[in-house]
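After this line comes chain A, so read on.
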Amino acid sequence: MNDGAVVAAHDVLIVGGGLAGLRAAIAVAETDPTLDVAVVSKVYPMRSHSVSAEGGAAGVAAADDSLEEHIYDTISGSDWLGDQDAIEAFVHEAPRELLRLEHWGCPWSRQPDGHIAVRAFGGMKKKRTWYAADKTGFHMLHALFQTTLKFREVTRYDEWFVTRLLVDDGRVHGLVAVDLHTGRIQAITAKSVVLANGGCGKVFPFTTNANINTGDGMALAFRAGAPLKDMEFVQYHPTGLPFSGILITEATRAEGGWLLNKDGYRYLQDYDLGKPTPTPELRSMELGPRDRISQAFVHEEEMGRTLDTPYGAVVHLDLRHLGAELIDARLPFVRELCLKYERIDPVTDLIPVRPVVHYMMGGVHTDVNGAAGLEGLYAAGETACVSINGANRLGSNSLPECLVFGARAGRAAAEHASGATAAPHVVAAQAADEARRIEHDLLDRVPWEEDVSTIRTEMQATMEESAGIYRTGEEMTKGADRLRELQERAKRIGVRDTSRTFNTELVGALELANLLDVAECMLASGMQREESRGAHQRTDFPSRDDEKFLVHQLVTRDSDGTPRVEQLPVTITRWPPGERIYGR
Partner candidate 1 sequence: MKFRVEPFLWLAFSGGGVMAAIFLPVLAFLFALAFPLGWLDPPDHAHLAAVVGHPITFLVLFGAFVMMLVHAAHRFRFTLYDGLQVKHRFLVAAVCYGGAFLGTFVALHMLGSAT
Partner candidate 2 sequence: MADADEIADKITDEITDEITMRVARYRPDKDRDPGWQEYTVPQREEWTVLDGLNHVKNEVDTTLAYRWSCRMGICGSCGMNVDGEPKLTCATFLSDYAPGPVTVEPLANFPVIRDLVVDISDFMEKLPRVSPWIIRDEEQSVDDGEYLQTPEELDAYKQFSMCINCMLCYAACPVYGLEPEFIGPAAIALAERYDLDSRDHGARQRLDVLIEEEGVYGCTFVGECTRVCPKHVDPAAAIQRYKLKAAQESVKMFLLPRALRR
């Protein structure tokens, strides 16, 4: 019967088979081999979005580099909103985690003497980004996934879609998921649950993110009563391909690529990002931070110095002077993508690019060990917000973040599970409830008054208008109203597909519900932050206001389902807020 029956019990359940989730699973197995750990993922682990990361993963390795400097770059990159204790822990542990991945077989690019090679990256003062050509995420994920196969004690639920956390009395006891192959709605109990569901780029119409990045983890936590943090901070990557939104990695600029406006002029020099030099200069010009470069684009567009295409304005990324040999050695995937999707060759042609939604700084609020707001609940990776990224993430910090905090969350979840008791009986009733909700609300509703794709498109348009690179209070309020309406309409969605087998329309409907919740949180949080900081730029409050807003904002769910925003102090240890200076 499709009644949400409890089909299995594990000690630790990991939701998500991306970098963060798999790292957490191994951490559990290593912490206590007697624990029974399982990974639940809506796609096969190697399909997770980590696979598309291109540029690299930061970790201090070079002799001329220091932990202090990586810490400082990350803090100033975060516009001082990152928690400094978390950043310290992160920077200290990142190199070790990256080395561990090396031991697990990741094919990192090397120097001639066999040591790890590092490249420059935006906002970083030293070369410290480890890379595997320009398929870093792909190689990291596959090496990690293949390594987890070695741990026979890790059970996998592939293509199971998690719809709800089972919570009793402030404690998490497991989850409910749809087994996509059979359509069965089933409950799995656990003593600890780690959310590693990745990001939510699909809130926006134009994103580098994959189709599966629908903020499920954030929505699951939010609905279970755990707070989300800093949801207003959405990173735009300056160089996405028009139409598809496919990412052209920052590594192109680290290797020496230039951004040109329609006059062939390196326009970043007009935006306080330093002076153009023929070879790339760290923390300057094209190697400035993403928020500032994306903002410069908007100004160029306003001044009519961009080029028009059917898919919006673009500027050009120029790699021609790098030569075929370097491009083939270090950026082969970029060449492949350009040839395939734009039918141009970066060796001889300019690449049209525009800013594109790329990464969520915000997410499930956790402490430095990944503990989220409820007992037994942990979160890591892009779905979580520890926060090391603050108001703006530095490129190449998020892959190591997945490893460092995935491992920490895994260890903490393991420890918690060792001491915890089995799930109480009430959760079975909750699971049955959830099964009934899905069956009734989504699958049995005839006639179908609304459908998934219309509402999704309207939501995405709303978010683009109200939460773009530049925002105003007015736009966000309007957007929030629209989202309320869409939430109401979404209640009338019916799934036309009545088959239980691999019902992707049902998945779409469940994802849409998550997207809407996450979008609402973004706007609710954004409206409250009356300042401009990092990726949150308000034309009605153009400057940073440390007095009032050097704080995190937590969004929790009110009893009526609407988001409520509270403040939480930022942890500042040794680096008092200062000015973000690039190129000087």
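Assume contacts are C-beta pairs under 8 Å (C-beta built on N, C-alpha and C of every residue); 3 or more make two chains touch, one makes a residue touch a chain; residues count from 1.
The candidate set was assembled so that all candidates are chains of the complex that A comes from, given by their letters.
None of these values were measured; they are calculated from a predicted model.
In summary, of the candidates 1 or 2 that share the complex with chain A, the touching one is 2.
Remark: chain A residues 43-44, 46-49, 51-52, 96, 99-100, 102-105, 107-116, 135, 138-139, 142, 146-147, 149-150, 158, 181, 205, 210-212, 243-244, 246-247, 298, 301, 310-313, 333, 336-337, 340-341, 451-453, 457, 461, 464-465, 468-469, 495-497, 499-505, 508 touch candidate 2 in the complex.
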